[in-house]
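Of the protein chains in this complex, one is absent; all others appear in place.
Moving on to chain A:
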């Protein structure tokens, strides 16, 4: 079945890709990624972040190449490479992938709320409310989702300068000497960055919705670059602010850093930060749900409106099976591994496959 062309009124301007990528990438990982990277790369952890960021630029280039070659999204690419049935079978894996991703984000954020603010917060009711909000947004169509991505990035951006408070207590000696760790450790750190960095691959799924996709390329790369720089900055500030052994104990280093912030009108800034963060993760969950339901539509011809409700209900059901830190951690690790396999192994493989298929089909 040929893909139906997307009408122009549903398409988005190329520059909005930047917001899509950045708001999908910046999510729950930022609150506590430092500890995980530092465990591998010690004081050179910021180099790991840079390395991972630049490696991903290459992957992003592959993603665009794939999309351009088949002129469609990942389902088209799969069908192009492996035929209709296998192609759709492969694509349906990503329904589960994005379902798990939204589950991880939702549950990790709830954990933060429970630990930092309200220990009695009910998982079920909060998720229900959040899911209804997401369904409502997705019912507004793809353009609404992009709009949320825009606001989910712009409105909370005032949080970033707040990290400057920690600079005044920073100790540059913690960073030195640069390149103290072995290349292996730095690369291991870069590998551990996957959970924090994943999200830019959403281009694979909404490519047909971009007006003049060629023009969006530079915005996508710029978005990825900006995220990389933001992560590197936060990493450097964190390393100077904490000593290694203290950082190893801080599960949410970014939140711990906000504990030093003190304004005359607000005693504890992290409460504002955590509350604002619900806006940061909103596009995360919305985009993930949108992709899941969109894939359902493409593969099973299921109406997207029904698909969203199905996925949301599944999330609502599944989230109850992760009651404590141990399970949440397990879920996080699983998602990080899946994300790594998807971006660094699957996409290059798909890229090669598409290139071969293209050659074969030409001759």
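In this section, contacts are C-beta pairs under 8 Å (C-beta built on N, C-alpha and C of every residue); 3 or more make two chains touch, one makes a residue touch a chain; residues count from 1.
Just so we're on the same page, contacts and distances are computed from a predicted model.
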**Request:** Out of "Beta-ketoacyl synthase", "Spore germination protein", "Phosphonate C-P lyase system protein PhnK" or "ATP-binding cassette domain-containing protein", flag the one the UniProt entry gives for the chain missing from this complex.
**Result:** "Spore germination protein"
**Complete:** Of A:80, A:142 or A:242, the residue touching the omitted chain is A:242
**Prompt:** Among A:256, A:315 or A:335, which one is in touch with the chain left out?
**Reply:** A:256
**Request:** With the full complex in mind, choose from A:6, A:93, A:115 or A:302 the residue touching the hidden chain.
**Result:** A:115
**Request:** Determine and list the chain A residues touching the chain excluded from the picture.
**Result:** 42-43, 115-122, 125-126, 128-129, 132-133, 135-136, 139, 169, 171-177, 180, 241-246, 249, 256, 259-260, 262, 267-268, 270
